[in-house]
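Apart from one protein chain that is not included, each protein chain of the complex appears where it belongs.
All chains are identified by letter, namely A, B and C, in their written order; residue positions are counted from 1 within each chain.
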């Protein structure tokens, strides 16, 4: 049988050693009523050849965005993954290991995560980063929960310009837990700091914003940070890690917690998962931080070595008093992010981010030039921007997909003002953008 | 610069340490007239992103046979490669190593090759197998050369039913060297042993045959071996390694040397290269064998260990007296073959070979049923067979390719008797074969 | 020999601590640069409204060679299932099939954007529906969400559904009951879901004390969470009574499915009376643990609870195509997008590879292998629950501690010298000096025998030469770590040498 090395004779010998005749006897504790007593109703098992064919056919029933000219972003970005990254991930000593509970034989994972933590600190300007969260959305929610613990307050102000799915997740958790969520109205472009100031009071545990925000615009972090701190709340910033290669780190604007979706750092789009939640904060709040942390120490011979640490924050020690219930996290995605950042380095990351920014502007200009698109606002942005489309966006989108273009993401459909969100990564070429603009114009 | 870690400052320091000012000074030995003194006329270097796009577009300009319904064989076969094989090959400790000259840090390669040698012996029934040759064709020629050395004779009889490219290679080497080649006429189906017997005399060093032969038919090895041995010649058999899972090993029929193309054992088709020449012979002739050999010995602590051995046969020691000029061989392809044979085991290999044989018969019957094909002979065959086509084979082939079928290989075009060679591996399904037969019938 | 070893600088083939990647390379180098810019440059300060960086982030600057060597050395210091036997109880460290790794990387899966038009991702949705249907059949619980990113996330999701159901009934509740053998994520999830944890002690037999349970069950209890088979490796024979008692007070019975491997195709949580279950695909369904994730923790629920599941949920439309849909009463999203799709691909491939017979055989062999190992070891260690076990069993190092002052931790470390990954230790808390051993079905009998021999040898060493065991490990890349120092003076990031 596939993946099971024990042969019939060996099985007989094992049964004898255990003192039973049939393996079914070992399940005597299962009440008769609860026994299935029939085979599972599932398709029969497959040989590897048949399985490979089946999986190829399922994957062939999709048209991957990565194969066409892809202008979709909205939380998942089509960046180039350097070849080394996957070669690192394929090392079985990494991917077939469990959480590094036995540090003596887990220095590989531990050191890699320690290095990842250090890189996230370098990007965000924070003092400490954890070993990973599930994704940007859950990292964002955990930041709100942590802020409540730190401030001993219960209300959070969430910018309406944050990814709508993240806000939904925030509401889901809030429903079940003990956080009150207030979402600051947003009607495009930049968040209005005065609206945040108006909602602010001494009951607020945190102000949570994203910059670039959902529509790609950079928020006025300086103003927002001051508003948060003015009432003793924490300032939580969700950032795009590629943009952090060329943007001032959120620490500059007083951020207390920086989170984000780390997928752009060497992780495949993979239909939206697994991604990578990165999470970083100030040293002083480290004991309220959720998630795993790797620290440096020495071994019995005095050699430098790494180990999971500060675990008294965690569920396996503190149970219901833990800072989070997280156990398995996204270590391999963090490994990818570390390998990615090592591969690009500070020079490469800044070149990549600059290319994205320059190309996004190029496409925006070209599309506006066609006369079919208009800019709804003129705020500074990264490599994602929204335009209104003078026509039926759904139809345009469908027709362009047939032609091999993923024409961004339709945000809203409103007579002659359908709004579309475009992302442009370093993978896009001028040629592709020109072709897209021309074809859209010709529709 | 890509792949070069030395920075400008470091380069300056190195130049100072070496005592020159400019790196050009290090090339002072190159006569002025021989200096290029201009940049090479090549396309400018590319970033990895651009390179990846370029390579994707080149590969996209091909229609891989592996993606369509492929009935082509003729020396390269579309077998399933178990997933583990490539995972083994991707281990950098294997693929980034050189020939294992330092056995203390090369036990991985050495043991893997030793195991490969053992598996080839198991399949062929021979006593010794070498670490690999370039491909089946060069292994075949080396077998002829070795037979000349062993017998101290100079003429070889080559079955006309051997792969025509192999015969061409034999002629090329013969031209340059000291072998006289006589090719035994072949006009389809099985070689006629009496023709071989007629050509036989005491000047013949070897009789070389392939079974299955180029048109898939199994030769009468028993008769042929006796003819060879009757005059003191060696009997050289080229075999298909998948078929060796279900066929009597050539040793049974007195083969002295068994060679073949090992591509079917876990190696990609890869447009015909790199393949794998396997080469095995009797113990008594081992010192006349070409190529590398791994042997088992012990280390200073008495532990079992492996090492390249009997190298006094080889060029780096014996120079012009060596048994061959081969140095780099196809070690990684041999590693693939070893991993493949370990993955399938004797049970799996026989299942795979049986499936090929059964499916080949199914397709043959279906095609003959259409009335458009006829069987030119009824000799026993493996999983490859020739049929004549009552129509324009070239046209049929082209039209079927458009429909996603690689309709075998056209051997000869002759009015209403175009001959086509079909191979059917375990990857082909009844559904595909039925579809092919129906579509051909409907042409 | 030891002098020469000491004499030897740490070069490549020696396994030992490595330089940080930050200490390699040099400021200038970068192996992956952006593409040649084919559009006009922009002025960053202007483009970013003045928020451009003034100082570049301190990232390593290395070439590919240095990266590959660095991670090669790190990998060499790691132990995975591919390295050897890994009987980490509760973690089901089975073989991770390679074809699953390949499939997850197919462009047609890995290259999908989550917001692609639905008609361009039909294969992905079909796969998710196929996996959901399989998990429903395996669990006996028809409602499935594939969204949760891990087991703990699944627990929380299920609890949120319970809360929503009770709330919808106008019957909000405050407490969740768990046994003292529960995994730490259970109480932590309870807390995150805004409930209060009530812990009940287990019976001497390691099973649920039904009376103790009944004593705490009341109309304020939202749920009882049970790992079944439980964390001492026993299937609770009173399971039907337990779930009945829970239902009697209008509470839900939750199954922590971390141990589902033991009962695949033998008994289904739904048939045991559970209302909800999370499944760790990274345990039972062979997806790799990745050194700590990503995993996936799908949740299966009864039909009435299905309306509360988080959305969107992929479903099969009447015309045979596939769509995405959010249930009416959904608790909302618990994460972005649809789940850890790359992990789901692997699990799907596993289910299809094995089929019904294969899955049942997994359970049979996992349980047989555990019992086989238990029989071999029970002479040398205390065995708190001496009965037939499921896929894992718990030994106690109590005897070794009492008689020789050797602790379970010492023996675990000593196992490293023998080339084995240690079992889970000190969990469940219930058992003194616990060693929780889960061999899984994918281990050859030779590995089981060798492991048993090693552990028995260590038991002998513990009496013959306790200090030897207490000083272990000796042969690992690093020796025992100063964990106290790590926590006392936390160094959580690299900093440039002063």
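The definition used in the following text is that a residue touches a chain if its C-beta (ideal position, glycine included) is under 8 Å from a C-beta of that chain, and two chains touch if they have at least 3 such contacts.
The structure displayed is predicted, hence computed values, not measured ones.
Taking the complete complex into account, B:249 is the one of B:193, B:225, B:249 or B:264 that touches the chain left out.
Across B:199, B:223, B:286 or B:435, the residue that sits in touch with the chain not pictured is B:286. Of the candidate positions B:21, B:93 or B:201, contact with the hidden chain is made by B:93.
Between the chain not shown and the residues B:210, B:355, B:387 or B:440, the one that touches is B:355.
Within the entire complex, the positions of chain C that touch the omitted partner chain are 1-2, 4-5, 7-15, 24-26, 63-66, 68-69, 72, 76, 79, 81-85, 95, 97-98, 416-420, 442-444, 446, 450, 453-454, 468, 472, 474-477.
Interface residues of chain A facing the missing partner chain: 2-5, 7-10, 46-50, 83-84, 86-87, 92-93, 105.
Criterion: only the chains that are shown with their structure count from here on.
Ranked by distance of CA centroids from chain A, the top chain is B. The geometric centre of chain A is 47 Å away from that of chain B, both derived from CA atoms.
Averaged C-alpha coordinates give centres for chain B and chain C that are 45 Å from one another.
Separating the centre of chain A from that of chain C, both taken as means of CA atoms, is a distance of 20 Å. Residues of chain C in contact with at least two other chains: 25, 28-29, 31-35, 62, 64, 68, 72, 97, 99, 101-102. Of all residues in chain B, those touching 2 or more other chains are 48-49, 83, 87, 92, listed in ascending order.
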